[in-house]
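Please read through the structure below; I'll follow up with questions.
One chain of protein is taken out of this complex; the other chains stay put.
We call the chains A, B and C, going by the order they appear; numbering starts again at 1 in every chain.
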């Protein structure tokens, strides 16, 4: 099981702070494609963090990881 | 009478915070020359303020003015 | 670490407290940057803001910014606190304090820190206006997602 955290407008669009995705192993890109289809969200501008570190599209996510969908940030 | 204020090391050298100089009218340069002779102080690096405004060597000082002897500043 | 230098909090921020963390005998200069909620942005009136953070990661990223500063300015000490939640106009959103032995470095380092916060720290701002509200889309504050959706790819690092 992969734990997916949603923030800002994504949290509102998806309607949840947290999702669980049933996979043993997949790439960041694969996960984004899956979420894009399922929730009709735009994922082009999203950066993904895996276990609190920014990840690349080809990086692997494994069951037990915590993934965060990070829209362009606007703090400060 | 011209009121002369002394600060920092000048105050210590002259031994007073304030001097009175009996003149009706003289230039900044003339005043400095007079003080240099009388108190054996170095006046080359001094800037003079007349009534709280920086003055040039040829500016006139009149009786009633307040003159400050300003060594190079080191605030901040 | 007795004192936490990099904090994301839902409580009001004290400038004094953040500044004090970096004052030390070997530093003669502290540059503090205070980000407050501005009423008008691009001519539009903001009533209030909401900041949301991925808190645990945001604190890690702030710490990373501190490390980047230490690499560039080895004598610098940095503390950053960022606020989350609902903020009124003029409330403090972020305080950055950097102390250095010499003042030029303090200015450069704190400016560096605020730029980096806007690039790599997972915190988002929602602007509330008289006629609506919107999540703000990038750190340069030049682009709003027209329908609450991000456009274009950001380079993080």
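Here is the rule we use: a residue touches a chain if its C-beta (ideal position, glycine included) is under 8 Å from a C-beta of that chain, and two chains touch if they have at least 3 such contacts.
Only a predicted model underlies this, so the values are computations on that prediction, with no experimental measurement involved.
Looking at the complete complex, one finds that the omitted chain is in touch with B, C. Checked against the full complex, the one of C:9, C:32, C:50 or C:134 touching the unshown chain is C:32. Which of C:4, C:24 or C:86 touches the hidden chain is settled by the complete complex: it is C:24. Within chain B, the residues in touch with the undisplayed chain are 5, 7-9, 11-13, 41-42, 44-47, 49, 52, 54, 68, 70-76. Although one chain is not shown, part of chain C still touches it, namely residues 14-16, 19, 23-41, 89-90, 92, 99, 101, 103-104, 106-107, 110-111, 114.
Throughout what follows, only the chains that are shown with their structure count from here on.
Across the assembly, the chain pair joined by the most C-beta contact pairs is A-C. One inter-chain figure worth recording: chain A and chain C are separated by 24 Å, centre to centre, where each centre is the mean of the chain's CA atoms.
In whole angstrom, the spacing between the mean C-alpha positions of chain A and chain B is 73. Our note on geometry: chain B versus chain C, Cα centroid distance of 49 Å, whole angstroms.
Along chain C, no residue makes contact with two or more other chains.
Not a single residue position of chain A touches two or more of the other chains.
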